[in-house]
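One protein chain omitted, others in place.
For reference, chains read A, B and C in written order, and residue numbers begin at 1 within each chain.
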Amino acid sequence: MAVETLLPSASPVRFVAEDGTRADQHGDYAEPTKDRLKAAYRLMVLGRRFDVQATALTKQGRLAVYPSSAGQEACQVAAALALQDNDWLFPTYRDSVALVARGLKPGEVLTLLRGDAHCGYNPTETRVAPQCTPLATQTLHAAGLAHAMQRRGEDAVALALIGDGATSEGDFHEALNFAAVFKAPVVFFVQNNRYAISVPFEKQSAAPALAYKGIGYGMRSEQVDGNDAVAVLAVLDDAVKHAREGKGPVLVEAHTYRIDAHTNADDATRYRDADEVAKWREADPLKRLETYLGDALSQHEIELCHAEAEEFAQSVRDTLNADAELDPMSLFDHVYAEPTRQLQRQRAMVRAELEA
Amino acid sequence: MAVETLLPSASPVRFVAEDGTRADQHGDYAEPTKDRLKAAYRLMVLGRRFDVQATALTKQGRLAVYPSSAGQEACQVAAALALQDNDWLFPTYRDSVALVARGLKPGEVLTLLRGDAHCGYNPTETRVAPQCTPLATQTLHAAGLAHAMQRRGEDAVALALIGDGATSEGDFHEALNFAAVFKAPVVFFVQNNRYAISVPFEKQSAAPALAYKGIGYGMRSEQVDGNDAVAVLAVLDDAVKHAREGKGPVLVEAHTYRIDAHTNADDATRYRDADEVAKWREADPLKRLETYLGDALSQHEIELCHAEAEEFAQSVRDTLNADAELDPMSLFDHVYAEPTRQLQRQRAMVRAELEA
Amino acid sequence: MTTTMAQALNAGLRDALKDDDRVLVFGEDVGTLGGVFRVTDGITADFGEDRCFDTPLAESGIVGFAVGMAMGGFRPVVEMQFDAFAYPAFEQITSHVAKLRNRTRGALSLPMVIRIPYAGGIGGVEHHCDSSEVYYTHTPGLRVVTPGTAQDAYDLLRDAIESPDPVVFLEPKARYWSGEEVTFTRSGPAMDKAVVRRTGKDVTLIAYGPMVATALETAEAATAEGWDVEVVDLRSLSPFDDETVTASVRRTGRAVVVHEAAGFGGYGAEVVARVTEQCFHQLHAPVLRVTGLDIPYPAPKLERHMLPDVDRILDTIARLQWADTPVVAGA
Partner (left out) sequence: MTTTMAQALNAGLRDALKDDDRVLVFGEDVGTLGGVFRVTDGITADFGEDRCFDTPLAESGIVGFAVGMAMGGFRPVVEMQFDAFAYPAFEQITSHVAKLRNRTRGALSLPMVIRIPYAGGIGGVEHHCDSSEVYYTHTPGLRVVTPGTAQDAYDLLRDAIESPDPVVFLEPKARYWSGEEVTFTRSGPAMDKAVVRRTGKDVTLIAYGPMVATALETAEAATAEGWDVEVVDLRSLSPFDDETVTASVRRTGRAVVVHEAAGFGGYGAEVVARVTEQCFHQLHAPVLRVTGLDIPYPAPKLERHMLPDVDRILDTIARLQWADTPVVAGA
């Protein structure tokens, strides 16, 4: 009923201005420790390098498709850092950098986009759901899983990533409502990168901000500058804590920007100006954090991060340049727990074809 | 962006207190004229009588099922009165009284519930969409139709009725969003009667009120005491005007109560207390309006209303007691504009069976 | 003592809840009310709100939430209130429920049951009477079963809940109130087996769900025409039990498939196609179908013309070229 406590801040939470200086627009949010910020920095460097590498690999045909995270590293890294090992992450196709930040191996992350299999990692072990393509559907899974954890008395939170466009889908609405009614420990984290493929946010929603949807479900909500890693981490830390303490779900919207095209297959020049992109390149989250950290981050540390990222990129290349062994017979393995008679017959057919 | 203008009043708009005295909780809303209120009164008497009659007819097996509007007459009558002839109404199965108030013939209204056909009236002529069963789906049709009218330069508004439970469906969310993005002249009117069959509002939503959903779409919104006919009419008049003037859609939530069971087939004693129902019977919208109108409504006028209602009930009985002629051959008529070969064959089969 | 199908389902849910505390029942009105068909009657009272509860009114929500619950170790049994009201959940069912095991190469499984009261014959208004089986049977990764008897309602529901695969459990709502002696010992055939409900030597009637009783009635009536009709109840629509069905058709040499759903692209087409492929040279006549009409489900007062009945089935049996002079059906 406390209407005010459900509305987001009137303007996006910020700790750091665009030029890297301190901005005091963060209400009661506590600033993350320098160590945490440095950890974020390291992962953002790694993530960006990974992203560049993956994009390059599409040009060489080693990846079928790649939706870049460029410009959204603050959001994706913070999403991973805000979670503990036993928490669950529900990512979309866009969120490969979050998976890398969560510690998944590049080969595992890229299995889907390379076209080898639908999911390259074990969700139970990693506590990362398969990267989700049918938009917004994963938000319901996150709510259900969070509720399951709550029932089992496990101290685990679920964080669902979702794009601005996908918030228009009915499933997003149903997920927010279920989560709020069941007080499930889930954080819905909208990366509003201003585009759904070619459709700008203005055509997607007439809301003052997507975070204003929270109150309609009785859910706490917040909006944050998505290119300010300090702010995103502070807000997500707080949201995850809120959820973990059993106080209910939280909706967080980060205002950010998709620097690259939707995927390598897309041509963004068809629908937006170079000027707009250039402007947002200036708002680079990585540069901003680096400036803000200033002396807290030595030149040596920066170099170490980049060196590690280069090594990581090399390992990405190595992994992707080796062809994975794929067994056509595996097609029939996990349709049901046991293959049906019909599948056994079809397997025999394919085997015979391969042996012919 | 003007956040405040999008939020509903902090408490439901009211002109009349429960005891029929004046209540000043209506902000800037203008009070409808006495003539309009008397028209509303007349239709509420008529609607209530219709409702009682329809419920009785289920007991005699003349209707397959009937979802009663008892307790919601203020909402349903106001919905009809707020619209002009060329406006469109999108009702649900619950809203037979709104259809009666709109001037549809009882036989037309009850065709669906009698089991004769899916829709008993001509939507194009009456500008009333078929009563909708798949919950929330009609809200999208209303938004689309309103947008169509807007494009054609027709001065027509669409008003979609929907229950509290149905607001949980994804389609409701998508409809609000489409309407807001296209600035369609549509009013979404939620009759929050506190139950979705057996499920109380508390299990349906954690929102402070459903009207708080509006801001999440950038849509004007309001909440109103649904048992105060003066307030409902004032708020809907204003909402329809807003939409008609091209200022965009409006979300209105009326707080009311479903006095009867979900339908005659339901047993509400399984899930709610007699006390609760008794309390709400006291909040009767009809009695409240009658008291409020006081001397403006003569005893003679009241008697005339009741006499008209009795006559109307008689016509309902007459219509329903005569069996409609149903031609099985009509089954094949409107599946496609022209019956396919397959349907022609099936029609021949049924005809042969009937002639055998 | 007779148990109705609704009661047998209720017993099945109760026994499953007792045996396995990962089992949860939820959906619209399944809690305090006990469901609009009373299938969950008394369960919340007896097992607590924790095990059987109402959700907000959103079918995609219910199924998607159940997916998350199943990922989190539970075994959700969810109810869709009516056939057509499962359509909002279609994306969740098709893109997730059916595929999650496959997408994760077995790392995640979804042991969940989606109960759907389906088909007509109860005088329901529009959207309350769809026979929606094909939408599920054509979707790899789902199991689809449907009981034709109260005993099977119990047995199949227990099996479905224990299955490691997601199961769409179709309940023939017109049969909810029909009763018989039911034993709660689970001695029945496996979930994916069809059963011969009545033996006969002239023609095999293949039916499922709401049409099993109609098929048995027809078989009785057919004796008057001198036809000895065998009745097979499919029980499992996906996977299909070829063995039982083809064995029967090979014996009889003739077959008719019966269902309520519209015929075009209906489940019967699959039955005809596979039986014909496997038994072509034992068939004396083409396998025929008796199905619902290819129209939206009619209003209550006309629904009887939609539904296969004894006469329509007998008429079709009569067309099975008994005369040994091939009659060619016109185009």
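Going forward, a residue touches a chain if its C-beta (ideal position, glycine included) is under 8 Å from a C-beta of that chain, and two chains touch if they have at least 3 such contacts.
From a predicted model like this one, the values you see are computed outputs, not experimental measurements.
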Which chains here would be touched by the one that got left out?
A, B, C
Only one of A:Q25, A:T92, A:N177 or A:Q204 touches the unshown chain, namely A:Q204
Decide which residue listed in A:A17, A:A39, A:V52 or A:A117 touches the omitted chain of the complex.
A:A117
Among B:P32, B:G170 or B:G216, the residue in touch with the chain that has been omitted
B:G170
Those residues of chain B that touch the unshown chain are 117-119, 122-125, 129-130, 134, 137, 139-149, 151-152, 158, 170-171, 174-175, 177-178, 181, 330, 333-337, 340-342
Omitted-chain footprint on chain A covers residues 64-65, 93, 112-118, 133-135, 165-166, 168-171, 196-199, 203-205, 266, 270-271, 324, 326, 328, 331-332, 335, 340, 342-343, 346, 350, 353
For chain C, residues in touch with the removed chain
60, 84, 87-88, 90-91, 94-95, 98-99, 102-103, 126-127, 134-135, 137-141, 238, 240, 242-243, 246-247, 261-262, 264-270, 272-274, 276-283, 285-289, 294-296, 326, 328-331
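We take it that only the chains that are shown with their structure count from here on.
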What is the chain whose Cα centroid lies farthest from the Cα centroid of chain B?
A
Give, as an integer number of Å, the spacing between the C-alpha centres of chain C and chain B.
36
Centroid from C-alpha atoms only, then distance chain A to chain B, rounded to Å. What do you get?
43
When the centre of a chain is set as the mean of its C-alpha atoms, what distance in Å lies between chain A and chain C?
41
Check: chain C positions touching at least 2 other chains come out as 55-56, 58, 60-61, 88
For chain B, jot down the residues that touch at least 2 other chains.
168-171, 203-205
